[in-house]
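The structure that follows is given in the form of structure tokens.
What you see is the complex with one protein chain gone and the rest in place.
Right after this comes subunit A.
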Amino acid sequence: MNMAIRVYLLLFLALSYSYTAFSLYEDQVGLMDWHQQYIGKVKHAVFHTQKAARKRVVVSTEENVVSSLDLRHGEIFWRHVLAPSDVIDQIDIALGKYVITLSSGGSILRAWNLPDGQMVWESTLPGPKASKPLLLVPVNFKIDRESVMFVHGNGFIHAISSINGEVIWKTELASEGINIQQLIYTDGSDTISAVGFVGTHRFGAYILHVKNGELLNYKSMEFPSGFSGDLSLVTDDTAVAIDSIGTSLVTIQFHDGLFSFHQTRLSDLIQDFQRAAVISQSNIPGAFILGTANSITLIKVLSRGELKVVEELGHATAVSDALFLPGGQQAFALVQHRDGKILLTVKLDSDDGLSNLLEETIHLDNQRGKVQKVFINTYVRVDRSNGFRVLIVMEDDSLFLLQQGEIVWSREDGLASIVDVKPAELPVEKDGVSVAKVENNLFEWLKGHLLKLKGTLMIATPDDVAAIQKMRLQSSGKSKMTQDRNGFRKLLIVLTRAGKLFALHTGDGRIVWSRLLMTLRKSETCQSPRGISLHQWQDPHHHALNQNPSVLIVGRCGDSLGSTGVLSIVDSYTGEERNRMEHVHSIAHIIPLSFTDSAEQRLHLLLDANRRAHLYPRTAEALDIFQRELGNIYWYSAETDEGILRGRSVQKNCVLEEADNFCFDSRDLWSIVFPSESEKIAATATRSLNEVVHTQAKVTAEQEVMYKYVSKNMLFLATVTPKAVGPIGSVTVDESSLIAYLIDTVTGRILHRVTHHGSVGPVHAVFSENWVVYHYFNLRAHRYEMSVIEIYDQARAENKDVLKLVLGTHNLTSPITAYSRPEVSTKSQSYFFAHSLKAMAVTLTAKGITSKQVLLGTIGDQVLALDKRFLDPRRTVNPTQAEKEEGIIPLTDSLPIIPQSYVTHALKVEGLRGIVTVPAKLESTTLVFTYGADLFFTQLAPSKTYDSLTEDFSYALLLITIGALVIAIFVTWVWSEKKELQEKWR
């Protein structure tokens, strides 16, 4: 009977393997998926608040997004994500209708239509060498009745028409090795000047004719003390800089080709000055802001270059640019932190001195960190006085609009820069649900199902249809804070680049909790902290159930491999930091081991740059478990720079000055050296740690058995010709090749090696069960290609004795060691594929029975699900009947792209960077989370939901049918009784 069920199941699977792909009906959008749009940390903001139009603010961000936001609600009007290589340098608004972006180090200038974000024109401004990109958009300046803007970049200064982006004139400035820092144009003048440093001890200025770009004058002058840092422009003919030793300020005045330097010692200006003064980038005409370690000061520049401290601004953290008010005054905003609140001050800078125009305190939640940037804008109030609105960027990259002492809107734009994602379970549902609630639910439930029934029977009115759709979208079940039986409700713990941890609910994508990690915040001891990865630290399943699960956050102070690491452990339910370790050893690898201690804390091995292994958690119990398994723990390191793959074993305790029981030395076991002139490591892939494989055998249609070579210690490694690492076109067909390896990382044995001649990277790969799928570019065919390698164990193929298998006397499930000589055979096949990829992943399910899909993050920022059946090396041009029955698709040269199999349907995940799959408890279903600048989450069922009823299954109809049948049974029973009685009396 068991057999029959199995056969039926197989048959069912085979049937469900029909050619129809996974797809979605229009009304199912938003049922299981959600999509969130973000822009990232704001770098520049330009307000556009003209009376007639809708008020908006145009921003550019660190995620390379240029976007127009609604100033009223903070929603995105439009948004463009530029390529990562095309970094936005400056933005501005020209003619009141074009957003101008300068990007790629001053090489590309684009104009976007302000209302709808359509690109109006684009100009490329090439040049011989890189230089500081500068954009200057004069308000009222025209050449031949054409509005003009000035761009400096790549050693050239360009005058560009605002209307169509045509270059009106261009002049090379870089000839003397000058490093241009500022462009100066005074309204109404005939000249434009470009000032900068020549070397470190010389100040230079070019003066050009504004109409034709003719070089009128160039002068430079030596300043013996030298300069350091950037030049900060104070007025049109005055600039300030700090001298090369950082002890004095230099005021530079340039008037009609005459230079004068004026040096002021910093200690004269500021009383307890120590060191490290920085001129803030805030642009306040006639003055500048000097920041030192403990205070910031507003300093005015007097007529002859003398400096005067106007006001010490205390511990302000951010100052905005100046804003011109009608009447010749200017105002700027500064933001300070006080008692966990934010103090916003708007200062009025007039001839009479500095006065406070506005002072407001705003309460922000304490997980935001410090204010990073302030942008100010003014509006006219009803009583004709000036009101101010302020846009602030916080340390966690969130964006706030403040107006009249209140938060108008906020955006969590930190979520645009996710570093790592880990799923976490929700708490189990507790007993004690009140009866009233149940009854209410029951009534609601019945009502809902009656509505659905109406829908099925096509008697629903349009209102009913709308109600049904609304009910489906807002089903209260999906956003509950407890586990569900199917395992669809989970938390996604997300680490962002700003060092903030978020817990997102999979039901609707809302933020359950968030925490700015202290360990990943900038401090004196940790100058540039960076989160690296997240790991499941504790996940109570069997015992220690009273403990909440937790995650381990690994970070590093600094960008080099040798910088010290930081670790924190955060509770997954509440977001509280349970433990933190700062300034631990450097971190090169993190290896989660397969052992857990009695509290179900997973053992982790952290390897430092000196190849020492450090065990966590640092408890005696963990040490005990680890010592027992010490001989069987290995690690490997793919050193891409040297082209070496090294395998090592963990040995006894390290010899250090202070004894550390949790530190272990390691020993070189093997190494694979790739020839540096022909191979460079391009990509590696291993199996996901939590992948479950259901069976080791693969049964073909002819009842043949192939044993999969399933090993967690297998590594896929691809090397390419070193020359081919550059962009496509940097290498010829004949001299490029891509070599794929399958390597056992315990013994260093190369199990399989295959060369693809004429192929280059970038290589993307996924490894699952016994197969690996990789994507690369074929130069010969001028197309992208995908290859699959499946690896089978030949040594096991001998197990053909049915009796042995029946009696269980085989050794197929006994533990195996990598040192027993494996006999493997591989099958592989290659196919053309139309898209280039950004990311690749594979679906994971709870038991590993469901067939797999490969998820491809395409260059168009969408996710495409491709059945593994298309990537089956057993495909042939003419499969036999039996093979067809098994579900083998006839071989074609390219992989089909079925429009319905786009997981993201009509949406785009802008700036896609990663795809994460999480198994649900329901075997058929897997949860997919895709991140980039946007977030997208959905559920996938690669073999359809064969183990559950569909969403729109009508329970009401089923109940009614059952009820009717029961009534029918009763009625007929009564009838038959009566009839029988009559029969007897006859």
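One rule holds in what follows: contacts are C-beta pairs under 8 Å (C-beta built on N, C-alpha and C of every residue); 3 or more make two chains touch, one makes a residue touch a chain; residues count from 1.
Simple rule for what comes next: contacts and distances are computed from a predicted model.
For the chain of the complex excluded from view, the name given in UniProt is "ER membrane protein complex subunit 4" [choices: "ZSWM7 protein", "ER membrane protein complex subunit 4", "Ribosome production factor 2 homolog" or "Trafficking protein particle complex subunit 2-like protein"]. Only one of A:686, A:851 or A:945 touches the absent chain when the whole complex is considered: A:686.
Of the listed positions A:466, A:699 or A:981, the one in contact with the omitted chain in the full complex is A:699. Considering the whole complex, the residue from A:356, A:385, A:546 or A:817 that touches the absent chain is A:817.
From the set A:710, A:725 or A:897, the residue in touch with the chain omitted from the display is A:710, counting the whole complex.
When the full complex is taken into account, the listed residue touching the unshown chain is A:605, out of A:208, A:468, A:570 or A:605. In the complete complex, the residue from A:215, A:407 or A:532 that touches the missing chain is A:532.
Seen across the whole complex, the unshown chain contacts subunit A at 3-4, 6-7, 11, 532-533, 556, 559, 561, 587-594, 605, 607, 609, 629, 632-640, 647, 681, 684, 686, 693-697, 699, 703-705, 707-708, 710-713, 745-746, 799-802, 805-806, 812-818.
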